[in-house]
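Below: one structure, written as structure tokens.
One protein chain omitted, others in place.
Think of it as A, B and C in the order they're written, each chain with its own count starting at 1.
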Amino acid sequence: MGAGMAANLLTAGHELTAYNRSQGKVAALVEKGARAARTVAEACGGDVVITMLANDDAVETVTFGEEGILASLPAGATHVSSSTISLALAERLTDAHAEAGHRFVAAPVFGRPEAAEAAKLFVVAAGEPAAVQELSPVFDAIGQRTFVVAEQPKAANLVKLSGNFLIASVIESLAESMALVEKAGVDKQAYLEVLTSTLFDAPVYKTYGGLLAREEFEPAGFAASLGLKDVRLVLAAGESLEVPLPVASLIRDRFLTLLANGGAHLDWSALGKVASWEAGARPL
Amino acid sequence: MGAGMAANLLTAGHELTAYNRSQGKVAALVEKGARAARTVAEACGGDVVITMLANDDAVETVTFGEEGILASLPAGATHVSSSTISLALAERLTDAHAEAGHRFVAAPVFGRPEAAEAAKLFVVAAGEPAAVQELSPVFDAIGQRTFVVAEQPKAANLVKLSGNFLIASVIESLAESMALVEKAGVDKQAYLEVLTSTLFDAPVYKTYGGLLAREEFEPAGFAASLGLKDVRLVLAAGESLEVPLPVASLIRDRFLTLLANGGAHLDWSALGKVASWEAGARPL
Amino acid sequence: MGAGMAANLLTAGHELTAYNRSQGKVAALVEKGARAARTVAEACGGDVVITMLANDDAVETVTFGEEGILASLPAGATHVSSSTISLALAERLTDAHAEAGHRFVAAPVFGRPEAAEAAKLFVVAAGEPAAVQELSPVFDAIGQRTFVVAEQPKAANLVKLSGNFLIASVIESLAESMALVEKAGVDKQAYLEVLTSTLFDAPVYKTYGGLLAREEFEPAGFAASLGLKDVRLVLAAGESLEVPLPVASLIRDRFLTLLANGGAHLDWSALGKVASWEAGARPL
Partner (left out) sequence: MGAGMAANLLTAGHELTAYNRSQGKVAALVEKGARAARTVAEACGGDVVITMLANDDAVETVTFGEEGILASLPAGATHVSSSTISLALAERLTDAHAEAGHRFVAAPVFGRPEAAEAAKLFVVAAGEPAAVQELSPVFDAIGQRTFVVAEQPKAANLVKLSGNFLIASVIESLAESMALVEKAGVDKQAYLEVLTSTLFDAPVYKTYGGLLAREEFEPAGFAASLGLKDVRLVLAAGESLEVPLPVASLIRDRFLTLLANGGAHLDWSALGKVASWEAGARPL
């Protein structure tokens, strides 16, 4: 994701310094005009530093680690976090950057790597209004549209996490209904065509419905272990806000069943396997 | 629904005899060229009789009642049931018509009254292949596309019911995520726009997401009591096929909460009220 | 159950006419002084007729069938139903007997066959107060204690069904916690001893905890298929009363998983198998 976003920033005329743990990934950007940073600190010289990383741990390391962003960013500069992270970490980043005299904006994105390459991401941004406003050229360079949802940065992370919860709930409900109609003799692919031709004419039904109908769970586009992680983060947000999320609780349990039976590496649509087992695919 | 379907059959050049308990509803069709039947039996003189009724009870009455379809339909003629009914009733109709020398085809439809009027329904048909094949001109007259899903009529009813289950699961998951983001300070309408601009660009999310965001639960497009009925029928199908449907179980419980608290008449999107209560809208 | 109850009625000095579809079962009672009836009608000559049968179907047949109880019982006599039946049937019996000039009392019992033999049953009775009052000598003969819970007969059936729901919920929660502690290296038998030595010192924990710890699911004391039936009846009662029962919904789904995978004949404590599968007992 980060590579596509960075390339589009260069295309839009921004000066860019790129850092990645594996220098190889930076080389392609250098050819397009980026400077290569050998350390996180070297990537913190501009007005804005953008992090696009795998999880909380990675963001914590580059931010709070020795010679990390917090220690290296000039006063008044902005840290834009585009990673899908927990609300707890978003709060910690908000507080730490405020104390250090930095601005902090959360700006997770919706879209797959191809969308990142094509500058077609959807950016969900939250933060202090002036800071968000000044980032417009940045967001315009990487995405097709920006939604400013709140002044509290963590709200943007919540919106992103809730999106993943909604996808998981589509997978789960399709998994159940496919197990049902299949046992009644209906072809799953035909069933999916009925759905996506009618009320469910949306990318999420086509993509995940197709994986479920074809039982195509490898290789994972998004692994079950990551699906579980995001559902856990949504549930943690629900707990801190005192909002029960019974469908999310149910999905969490089913991811655990999948993982306990060796499915951590499968695509998260492999929730379909759990529904099949329950419907009798694995008799006594 | 039935009025729109009948009008389009007339438009397509079919001869049509219409019956409704309230004769007034038939008058408009007579103006378009239909004959009015004063009894169910009088509507059974053609090659095909189509029933489009509210529920199992209504279908049972017109079919099995004195001078009903079963007693009145000529041998070799076809009963097409377009109502959303239980699998148990679909089985009973299949058996009774076979014994009486009739053909029976289940052909529930997807689409709202406006789609019925515009001949834009989606027809999901199941039955003996030759019988289904011969109905093509009928289905073409009322819908934009026909999906033949199985030879057992009840399979078509299952597909229809499962569609309603999937809608209910969209409502429920949206209700939960909206309660969550709202408590974090995100505007629900803005949230919905993020969703429907990205992965969730489908009619079902726009329609029900809009009702939820505006908390517009009256008047009901489809009442909570009917939503509960359909989820109950899906669960009954799951029980007879031995397929657990945990999301459907959960939704059933939440409809019961809604009904127990006076919400039977509200739109089924009022599951959003249950999510709001749980998130603290009605403190001790 | 019925044999033990009948023997104790004889012991207490009541006149008794016994009927069973298999005449052999009646012979032992005849030796103890009972008269044998060859038909249901022949068993309806006294002041009271007691039915103790397997399920709704059996009760419906002997009551509403040709020459059944309804047709044979003298006006003013009482039908005592001790079977575990649905509330819907209890209502139908209440209404039909009232119309026929009979009294109807629901009196399901708690206790296993040994308790029935030892006159140690617990009787849960509901019905018109005078009718229940006059039955005291009957209840005293078969049980150690009688609880009169309501004037509506069906309420007694609900209490009985809810008891089976509570047992199922003990099985399910123990199944989950045993799967958990076992995976952490704790011996299940030792774990059960901790529980039953402390807060959980009750017959239900000892009996079902023992079956779970020993994974002793055959032969069934009470089959999973019957467990599912009773949970379904409780859920149906909840639906007609508009009371959601989420734990019952969850248990229903797990019984379906068990049945779909070939476990209908196992003891209902085989819910423990479902918990084991989910915890990884059957890897991919």
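Brief remarks on what is shown
Throughout what follows, a residue touches a chain if its C-beta (ideal position, glycine included) is under 8 Å from a C-beta of that chain, and two chains touch if they have at least 3 such contacts.
This one's a predicted model, so the numbers in the text were calculated from it and none came from an experiment.
Although it is not drawn here, the omitted chain touches the following shown chains in the complete assembly: A, B, C. The omitted chain makes contact with just one of the residues C:G24, C:P203 or C:P219: C:P203.
Within the complete assembly, C:A155 is the residue of C:A6, C:I85, C:V132 or C:A155 that touches the hidden chain. In the full complex, chain A contacts the hidden chain through residues 232, 238-239, 242-246, 249-250, 252-254, 256-257, 259-260. Within chain C, the residues in touch with the undisplayed chain are 87, 110-111, 122, 124, 145, 147, 149-152, 154-155, 158-159, 162-163, 165-167, 169-170, 172-174, 176-177, 179-181, 183-187, 190-191, 193-195, 197-205, 234, 237-238, 241-248, 250, 254, 278-280. Mapped onto chain B, contacts with the missing chain fall at residues 253, 256-257, 260-263, 273, 277-280, 282-284.
Definition applied: only the chains that are shown with their structure count from here on.
Among the remaining chains, those touching chain A as well as chain B are C.
At the interface between chain A and chain C, two copies of one sequence, more than half of the residue numbers in use appear on both sides, so the contact is built from largely the same positions. A separation of 38 Å divides the Cα centre of chain B from that of chain C. Averaging Cα coordinates per chain places chain A and chain C 52 Å apart. For chain C, the set of residues touching two or more other chains reads 253, 256-257, 260.
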